[in-house]
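The following block contains the structure, expressed as structure tokens.
Missing here: one protein chain of the complex. Every other protein chain is in place.
After this line comes chain A, so read on.
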Amino acid sequence: LFQKTLEIYSVELSGTKDVEKTDKEDGKEKYRGLKNKCLDTKKNHQKEEFKKELDLDDHKLSNKELEKKYGTDIITGLSSSRAAELLARDGPNALTPPKQTSEIIKFLKQMVGGFSILLWVGAFLCYIAFGIQYSNNPSSSLDNVYLGSVLILVVILTGVFAYYQEAKSTNIMSSFSKMIPQQALVIRDSEKKVIPAEQLVAGDIVEVKGGDQIPADIRVLSAQGCRVDNSCLTGESEPQSRCCEFTHENPLETKNICFYSTTCLEGTATGLVISTGDRTIIGHIASLASGVGNEKTPIAIEIEHFVHMVAGVAVSIGVLFFIIAVCLKYQVLDAIIFLISIIVANVPEGLLATVTVTLSLTAKRMAKKNCLVKNLEAVETLGSTSIICSDKTGTLTQNRMTVAHLWFDNQIFVADTSEDHSNQLFDQSSRTWASLSKIITLCNRAEFKPGQESVPIMKKTVVGDASETALLKFSEVILGDVMEIRKRNRKVAEIPFNSTNKFQLSIHETEDPIEKCSTVMIHGEEQPLDKSTAKAFHMAYMELGGLGERVLGFCHLYLPADKFPENYSFDIDTMNFPTSNLCFVGLLSMIDPPRSTVPDAVTKCRSAGIKVIMVTGDHPITAKAIAKSVGIISANSETVEDIANRLNVAVEQVNKRPPRDAKAAVVTGQELKDMSPEQLDEILSNYPEIVFARTSPQQKLIIVEGCQRQDAVVAVTGDGVNDSPALKKADIGIAMGIAGSDAAKNAADMVLLDDNFASIVTGVEEGRLIFDNLKKTIAYTLTKNIAELCPFLIYIIVGLPLPIGTITILFIDLGTDIIPSIALAYEKAESDIMNRKPRHKKRDRLVNAPLAVYSYLHIGLMQALGAFVVYFTVYAQEGFQPTSLINLRVDWEKDDVNDLEDSYGQEWTRYQRRHLEWIGYTGFFTGILVQQIADLIIRKTRRNSIFQQGLFRNKVIWVGIASQIIIGLILSYGLGSVTALSFAVLRPQYWFVAVPHAILIWVYDEVRKLFIRLYPGSWWDKNMYY
């Protein structure tokens, strides 16, 4: 029954050994490069500061020198008085929040932004007009007071609405402040004290233990098994050990410095505080991120452009007619009132609120698809994105090591790397596999956390490091219950993989582990390891390493039972057991595989005209391998280096002049640092497929800027604190919701809740859709402005009784038209919006000339005519025939004319006329309303026929139409008696007077669309397609 104890060793080979070596050298180069860059460009003062920080030499100093430099004592710490002094000098150990614009300023900004200023002017003019009227005649009507108050109310309501929307978006600095550890254990006056971390000063001696956050940048003086998670700072997810030795020139790489806000995972350490608050590395990145200007989003620029345009039209028409009115000998008071009315008619009061609602509706829709939008305007930005700079780890890849290839029996097998590993195709019948699987199973410390029986294997949480986790899951999927196998083969002794001792041993063995092996197992047979087998092994090893995979070798050795009886005491310290002459069984290579949805998503981006650039801190080989497997570098494109390899010529000889042979480029951080901005521009504009590898966070920023110089709208994905400047700089920063640090999430405009690149594609689609739909909404809203404006112009020039009142106009803009214009946001795309190029942010405007011309001069004018027909009908049927109305205005509006004669000789009092005027307003209002229904229907599409789009597919449109009619009915029948609203009960038949014109609008627009479809690119298309 006695079983031989089975001892198995696993040995790590570094698949990227060579790269590692060069990298160690250029690690500091990398940062020195950064320094140079900063010096070269002298961009701003923060960068200079950053450079200074990197000159930090505390890690090189001995304890004595440190004591001297910081005037402290390693044993007794600072004295309390000295600490208080320093605290007074340096300030608390906290990040200074950026200057906050006060809430009141923000609120006031909303009150004067957009169209508000015009409306304020309008309201102000109203009160002036009333003042003049009142001084002439104290019993003058209060109409202007009503109007002024209504205008102010409109401004305040829309302002409050916008302010509320803005207040919902969060502030970048809040997460940095959240990161501050609350307490710190400090030695002062030879005593250990717990003080708030804010009170730490440079020179303090602090102790940290596993689980703590590092309270400041500290120089480690002594440490026991201390490992820290620097991921929030550098993006590396591997825990890093910390000790008191100086291991690297670069302060960011050396092991004896711990950084503020990173986490101590295990062990303990004592350290000397070398910098606090804003002077820490994190502090610098924070200031870098907040120093990056918050640029206007593309949609904000578009809306501003639109506001300027409409305001320009409003003011110029207003002033023009003011002058005309004065020339026509109108009183200045009247001219002022005309001016107000023209402004009110021209300004789409409800539009900005509608746009906000529309954007937030899309934001909600996107949140359902795992894109959480923080800044509403970013909804559209994603749609106009033309370059995506994607991080590799976690976004494109699954962010977990997975077994990708196996090598045994002199053969390479491919393992399934999809998310569920369901489809393992390699030959499992070989006895070598049996041995290999045994090693994988047993020589592994990783374990599933208990209580996850129902969770699929790949989703179970594992305690253990990344490689072991990968092996565990791999074997669990193939072999079944790993724990059971382990129970049957009791572990006698173990040298843990992560102990310092073993770690060094393993590095030693990476030189050539096969040297330790004397035999190799092929097809279950142990064979002596000869030269040819060793060569085959090396070939496999190089091939797998060339794919950027991490390669592990597996050997075993059966210990003879007579030498190692059951009660043999294995001592891992003295190593009283053999560690050489093992039998080599096989290799397993692991990679962080791409998410299965990513290749498809990248293809979609491609067809949508979006360039996907990979920017990663990882090695070029790995980066290129992943880029190839997800399609960022497509299967048939080559880099300059590939071509040189293939043709066996030097890199310089490859044809670099257009048309270039190489479509793809892999640029390392080191190459990047030597490039001038012009060279970077050249690369960005000439290579459709680019991978940036080994880049530092600051280089990410440089890359983003390079892309922006190409007039591209740049999206950046990232997860670490180090990414936050680039995220902020990007037109749209996208942070990872699961893996992302708070700082990244805060700097970003959008958070991917599932960390999945494919979600970006949905975001792009939604963003493009909303841009199209906003065009429709704006076109719909602008149309009626002409119908609202014309009455005033006619009124001034021809002298008809006023066809529509200013307050009535407000009821259209803020009443009947609101829900329909929001309903257009629910419109489906007309064609595959993912098959066209992203819009050019300077050429493809939201409101372009054809849109304005078509809305104003075509449909708007038709609407105005239709509404005038209703107006004339109302007046004619009540006794005033159209011709009698001309130049009637002056007498019509005189309060002392109470016997104005109509076309039939009847005489009207002022109030009778006024009531008729209200009926006229209501008639004109329903005329616009009825035609706005037609307008709403035609705006469903810009190119396709309504019947192609489906009249009833968007149900919300019908809700909008219903709301329009209901509000119209309420206004004309319910509120007809409220004087201030100037509505009156309308005969039902007047609702139908404008219907022929409404039908005409529909037919005309169908004709327009038909010609656009028939003759693409023609004169008609250019002038009529908006």
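Quick note on the criterion: a residue touches a chain if its C-beta (ideal position, glycine included) is under 8 Å from a C-beta of that chain, and two chains touch if they have at least 3 such contacts; residues count from 1.
The working rule: contacts and distances are computed from a predicted model.
Within the choices "YEATS domain-containing protein", "Replication factor A protein 3", "2-methoxy-6-polyprenyl-1,4-benzoquinol methylase, mitochondrial" or "Sodium/potassium-transporting ATPase subunit beta", the name that UniProt assigns to the complex's undisplayed chain is "Sodium/potassium-transporting ATPase subunit beta". The residue touching the chain not shown here, chosen from A:S149, A:Q912 or A:Q949, is A:Q912.
Touch with the chain omitted from the figure is made, among A:E198, A:D334, A:D902 or A:D1005, by A:D902. What chain A contributes to its contact with the hidden chain is residues 41, 43-44, 47, 137, 292-293, 295, 701, 705, 857-858, 861-862, 865-866, 868-869, 872-873, 876-879, 881-882, 895-899, 901-912, 915-916, 919, 979, 987, 993, 996-997, 1000, 1019, 1023.
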